[in-house]
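Once you've had a glance at the structure underneath, I'll fire off some questions.
A single protein chain has been removed from this complex, and every other one stays in its place.
Chain naming follows the written order as A and B, and within any one chain the residues start at number 1.
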Amino acid sequence: MRRSDSSLGRGGDAPPFASALWRRTPPIAWLAIALVLIGLMLTAVVGPTAAGQATLNGLVGAGYFALGAVGLTLVYGVLRLVNFAHGDMLTFGTYVTLGVTALGVPFWPSAAVGMIVTALLAILLDRVIWEPMRRARTSTLQLFLVATGLALVLRYSVQFFAGSQVRTVGLDTTSSLNFGPWHLGTLQLDVMLVGLATILLTGAGLRYTRLGKEMRAVADNIALAEVTGIDTRRTIRATWLVAGGLAALAGILYAASIGTINPNFGFTILLSLFAAAVLGGIGNAYGALAGGVVIGLSQEWSTLFFNTRWKPAIGFAILILTLLLMPRGIFGRKKARL
Amino acid sequence: MSADFWLGVGVTAGVYGIFVLGLQINVGFTGLLNLGQAGFMGIGAYAMGMLVTNAGWSIWAAMPAAVLIAVAAGLLVGLPSLRLRSDYFAIATIAFAEIVRDTFQNAAFAGGNQGIIGYDQEWRDTASWLLRQLAHIGLGGDTQLPLFIVVWLCFGLCLAGLKFLQASPWGRVLRAIREDEDAAAALGKNVLAYKLQSLAIAAALAAVAGFFLALNVTYLYPSEFDPTFTFLGYAVLVLGGFASYGGVAIGSVLLWSVMEGLRFLHLPLSTGQLGSLRFVLIGLILILLSMLRPQGLLGRKAEMQLR
Partner (left out) sequence: MIRSTLVGVALVASLSIASIPARADPVNLTIGKLLEVTGPLSDTGPSQDKAVKIAVEYANEQATKAGVAIQAKDIGADVQGDPQAALSAARSLIDQGASCLIGPAITPESIAIANGVTIQKRVTIWPVGTSMRLRTIKDEGTIFRTVPPDSLQALALVDAAIDKLGTAEGKVASVVYRNEPYGEGLARDFSAAWQAKGGKIQGPVVFDPAQATFDSEAGQTVANNPDAYIIIDYPDTYAKLGAALVRTGKFDPTKAFVADALAFSTVPNNIPPQAIEGARGTRGGTPTGTDAYKIFDDLWQKAGGVEHYSLDANSFDSATLCFLAAAAAKSSDPGAITDHVRAVTTPGAQKYYLSNLADALKAVDSGQKIDYVGVAGAFEFAANGDPTVSLFDIFEYQQGKLVVLKQIDASK
């Protein structure tokens, strides 16, 4: 599996404004400045209540996207795999959790079971599907097709057993916290906090733990990592473990806070997760956060001016716009750094 | 399992065939992972529909115009996004396709949630005339025959055209770009221009496929152009084989025969479970094919050695 440009073609990477200032300032700084400026402009135009609430709503969306995108971006970073089945792993983990709660087990232990089972499934899939393909040095397109097929198998297996009718986790989705004129759902706040914590922990883990360093080594150059004595198979399994567990967590929290799901929900949210990951610079954990924030905020801010029916289109438009200005995403570099 | 049913499958297979010819030139011959093909198809089909119903054009004039519009869309999309890394290009194309679909669903000029209807009267008249001619030679049995014949005739023409292009110097440059872009660039070829042309041709083919879809279904509605269409197109591609235009026909007919044939699976399961099982099987086929015979039925293993 080659690292250099893995897939079918090579695109350019020179941003349009090649001034020194642009090159020296890290993209995240530009992003933060831009967001704050826009936030201030909005406050001036529509007033602090509306602007503030829209910002809060956007951060809620960001929480969902970020949490869901972390596993996606991790797998891409380490394995160069565009995992189109990731959304359905969210679904799988959630339905396992629902199944366990139906046996009478309380919510959080069930969620733990869901996460463990999904993590194990991820490892099994790696053993059976991804590892043989890595050995055969298959192309991106083939991997994409296998992932698409796997997505179908996961989603419709869940539906075969659970049916396509809607289900609910049953937590109280109506409780909310009020700060002055603004409100935030309690469960939504939980999602945001867990999302933020997960990303920070993942980032820290990648930087400071031995496993994290091994993952980054494998992401950089797997052959070199092997040579330096890293057990790459173990590292890859660990990556899938974490990605699977995180996918399940994302799915469960999403289902719990939004109230109603059916087997399509993981796939439905997948494109937004990809958008967040790619926009942030796929392969970078902080990219998932940045991407989620950009998409979440831009969608909710847009509702201040445009009809809410355009929200999905706006999310994708922002993605394309960002890629035009920052072709490798916000945190993307020539060498993808986790 | 009547002839009527299988003719319907044949029409669908033909539509996908033309659609996938476009994917083949992108993926199999230029190395572009175009995931937005359904968006081009939607643009072509809706452009035709809108020209006929809103602007009162004849469908025979609207079709070429719609092809040009789709080609313009292809160039518009390609210019900024082709310089992206290929996986980012893929995501950008899918984002574009979704924006197109969302626009159709929300914009009043495109019919919005009500879609577009009533653009096919001229086709229906032509089809009746064709059916009468067919009856003279004893083939007047099924009303789907005119569309079936026209779709596959068109497929054949497109196939011949592409094969001709591929054998030409232009086609050789395309192949060179797929195998080693830097080498092609070093030899002085304007890689971006060739890629744009490839994308434009794919968009044109998608538009034509869109016309036939619109005529078959008689109703233009956004859900007909969702990413699943593209994904199933890729399933056809992988089944028929990379870098094989002829393989597209075989892949399409085979995939759709299996997919639709599975509707008649009789097991003691509920409709819901049978429906789910159908897609599980399609997914398994996709996985097994990609793992065990990635070059597809008519592709060659040599074509699979991408960098």
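We adopt the following convention: a contact is a pair of C-beta atoms (placed from the backbone, for glycine too) under 8 Å apart; a residue touches a chain by one contact, two chains touch by 3 or more.
Model, not experiment: these values are computed from the prediction.
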From the list B:168, B:190 or B:270, pick the residue that touches the absent chain. B:270
Using the definition of touch stated at the top, determine which of A:73, A:94, A:272 or A:298 touches the missing chain. A:272
Positions on chain A contacted by the hidden chain, ascending: 53-54, 56-57, 60-61, 64-65, 156, 159, 163-168, 170, 172-176, 178, 183, 185, 188, 254, 258-260, 262-264, 268-269, 272, 300, 303, 307-309, 311-312
Need a quick check: the contact residues on chain B for the chain that isn't drawn. 1-2, 4-5, 8-9, 12, 15, 105-106, 112-115, 117-118, 143, 213, 216-219, 221, 223-224, 226, 228, 260, 263-264, 270-272, 274-276, 278-279
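Assume only the chains that are shown with their structure count from here on.
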Footprint of chain A on chain B - complex, ascending: 27, 31-33, 80-92, 94-96, 98-99, 102-103, 106, 177-178, 181-182, 227, 231, 234-235, 238, 272-273, 276-280, 282-287, 289-291, 294, 304, 306-307
The residues of chain A that touch chain B in their complex are 2, 5-13, 82, 129, 132-133, 138-142, 144-146, 148-153, 155-157, 159-160, 163-164, 271, 274-275, 278, 282, 307, 309-310, 312-313, 316-317, 319-320, 323-324, 327-329
